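Got a structure for you, written out below as structure tokens; questions coming shortly.
Removed from the display is one protein chain of the complex; every other protein chain stays in position.
Should a chain be cited, it is by its letter among A, B and C, assigned in written order, with residues numbered from 1 in that chain.
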Amino acid sequence: MTVEHADRGPLDRDELARLVAGDIPRKSFVNLGIGQPTAVADHFGPDSDVVLHTENGMLGMGPMAHGDDVDPDLVNAGKIPVTELPGAAYFDHALSFAMMRGGHLDVCVLGAFQVAADGTLANWHTGAPDAIPAVGGAMDLAVGAKDVFVMMSLFDRNGTPKLVPECAYPVTGLRCVSRVYTDRAVFHLTGDGVRVTETFGTTLAELRARLDVPLL
Amino acid sequence: MTVEHADRGPLDRDELARLVAGDIPRKSFVNLGIGQPTAVADHFGPDSDVVLHTENGMLGMGPMAHGDDVDPDLVNAGKIPVTELPGAAYFDHALSFAMMRGGHLDVCVLGAFQVAADGTLANWHTGAPDAIPAVGGAMDLAVGAKDVFVMMSLFDRNGTPKLVPECAYPVTGLRCVSRVYTDRAVFHLTGDGVRVTETFGTTLAELRARLDVPLL
Amino acid sequence: MVEIAPDTDAAVRGIADGSTVLIGGFGAAGQPYALIDALRRGGAGDLTVVNNNAGNGTTGLAALLATGRVRRIICSFPRQVDSFVFEELYRAGRIELEVAPQGNLAERIRAAGAGIGAFYTPTGAGTMLAEGKETRVIGGREHVLEYPIHADVALIRAHTADHAGNLVYRKTGRNFGPIMATAARLTVAEVTRVVPVGGIDPEAVVTPGIFVDRVVVTP
Partner (left out) sequence: MVEIAPDTDAAVRGIADGSTVLIGGFGAAGQPYALIDALRRGGAGDLTVVNNNAGNGTTGLAALLATGRVRRIICSFPRQVDSFVFEELYRAGRIELEVAPQGNLAERIRAAGAGIGAFYTPTGAGTMLAEGKETRVIGGREHVLEYPIHADVALIRAHTADHAGNLVYRKTGRNFGPIMATAARLTVAEVTRVVPVGGIDPEAVVTPGIFVDRVVVTP
């Protein structure tokens, strides 16, 4: 069942972040990827009890630090100074990645270059011959989080869809993404195929016409 | 070069423990096996700076606890109440066995049923069909400690040598023992063969006659 | 956020027949006696239990074994001076025993929690305990391939919990607790006390709350 919001424009970044935050269950342990997903943190309600994990060794990460609160020993995965919430814990990289790889995080939210209909993710490498590859913790999150949500624009600048039958970019992980949140629609990648739950400024019929991916 | 103390009897248990303690370099990190090796702890000098490891999660283990000092949460590998020295550290089993298996302990001292001339150790299982096997940390120490010292009587009750060409008992580890301290002699197991460094109440010639192992 | 259970029966509710249960402790130190008793009262059967030992005396794990509801035990050292309950069951063929080197036991539990599919270790190579296992020579040394021990439940004893589920332990009572907490779908900790969120120094947390599902205070 698709809810179509055709009488409005696509979501802006803030609306998209709020949408993702609203879909994350209370009390979840969550890792937010660097870039756009970081903004999701601003939209958890005061009673969400969501606990943020940062792969450089912390649970209970608070908002970004400013002014006198900046501490060079307290940064997030993007090396941005952050703060500590009550109940936080610090640990080393072995335990931090054990959390990620051992299936202990409820949700991670990642950006992407492309997502394939089967959930295969490409978000670490453009494949350009002169690009310097840099993967960080993306492959660990992709295989390890219970749910991998992707946040991205549905089309690139040229209007080419980023939800694709098969990734053209080097992949980060196979069949790992469960949901794709975009400015135009929300996609649930199920074992049976791709289900569109909501559209924004477009319709399911229009999406069917523009995407090479069969939509349930 | 063998030093022969033929004009005395074999070492008693206390003398043997003192001999082993005296051969452990200052500032070593040491694990003493349960049983006879435990007594080695009583013979380190006040300036030895030897740090004792117990595989149930502690460095800086002190002497056995008595009376009011007994704490059920502070025991050694033999489940005997012990004490804590200044500079001690507690850790979990993963890190404790990382120390043992990762080659961080300088010396461990183990008892044995048999040691083969190539350093293969048998000390965990009699091989009797009705015996309940129990290995504990013996196999981890055997493969992991930089030096594995064995402390045992040289002959069993029937006068059969326990330093043998090949172990008849189920083995604990292959080619892992570097020295064998016995009541009758000290053996260094080198790549070239077995060297006798000292004898007690016997002679090298006598040992050559009684052991099936060639002695350098 | 962790659930603070009102009593030990509530803390172990829902443990099904056929479960694999990790039980912390090294001898008596860190053994979650109250949770084991509750598991025993709960009546679940056909259990696989993982512990360093196989019970001693007549309480705790030994009392659980005595019910006959443990089908199989995985441990490193079942033979103690007072492990007569286990020994009787074993000799009567009423319990299966898998003996593992203690370091392999610890590393296999850690591997389950850390998402490792299998690992090669030199421990046990060339011994009875490697019989039937895959081996490979790495760096000139024979290694044995060991697989993780995933569990349905972990019952552990810690010292203090906060309401975020963070745990600290006490002395050598720590032992298997931190790794077992990571390796089970349901982790239950009995503790001496629960403090408010913020009551444990974030630098001193040993088991972060993400690994803990239920906490219960026991004496």
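Definition applied: contacts are C-beta pairs under 8 Å (C-beta built on N, C-alpha and C of every residue); 3 or more make two chains touch, one makes a residue touch a chain.
Model, not experiment: these values are computed from the prediction.
Student: Omitted chain: which shown chains does it touch?
Tutor: Spelled out, the missing chain touches these shown chains: A, B, C.
Student: Using the touch definition from the top, which of C:115, C:165, C:178 or C:209 touches the missing chain?
Tutor: Answering carefully, the residue with contact to the hidden chain is C:115.
Student: Taking the entire complex into account, which one of A:5, A:125, A:195 or A:210 touches the absent chain?
Tutor: If we include the chain that is not displayed, A:125 is the one touching it.
Student: Can you say which of A:74, A:180 or A:196 touches the chain missing from this structure?
Tutor: From the options A:74, A:180 or A:196, the contact with the absent chain belongs to A:74.
Student: Quick one: which of C:168, C:191 or C:216 touches the chain that's been left out?
Tutor: Answering carefully, the residue with contact to the hidden chain is C:168.
Student: So that we can see where the missing chain sits, which residues of chain A does it touch?
Tutor: Answer for chain A: residues 54-58, 71-75, 79, 84, 90-94, 96-97, 100-101, 125, 130, 132-140, 143-144, 170-174 touch the chain left out.
Student: List the residues of chain C that touch the chain left out of this view.
Tutor: Its contact residues with the unshown chain are 107, 111, 114-123, 136, 138-139, 141, 143, 147, 168-171, 201-204.
Student: On chain B, what residues meet the omitted chain?
Tutor: Touching the missing chain: residues 27, 29, 49, 51, 53, 59-60, 84, 86-91, 94-95, 97-105, 143-144.
Here, only the chains that are shown with their structure count from here on.
Student: What chain lies farthest away from chain A once each centre is taken as the mean of the Cα atoms?
Tutor: B
Student: Which interface, named by its two chains, has the most contact pairs?
Tutor: Max contact pairs: B-C.
Student: I'd like the Å distance between the centres of chain A and chain C, where a centre is the mean of that chain's Cα atoms.
Tutor: 35
Student: Per the centroid of Cα atoms for each chain, what is the distance between chain B and chain C, given in Å?
Tutor: Centre-to-centre distance between chain B and chain C: 29 Å.
Student: Could you tell me which residues belong to chain C and also touch two or more other chains?
Tutor: In chain C, residues 110 touch at least two other chains, as defined above.
Student: Which residues of chain A are in contact with two or more other chains?
Tutor: Not one residue in chain A touches at least two other chains.
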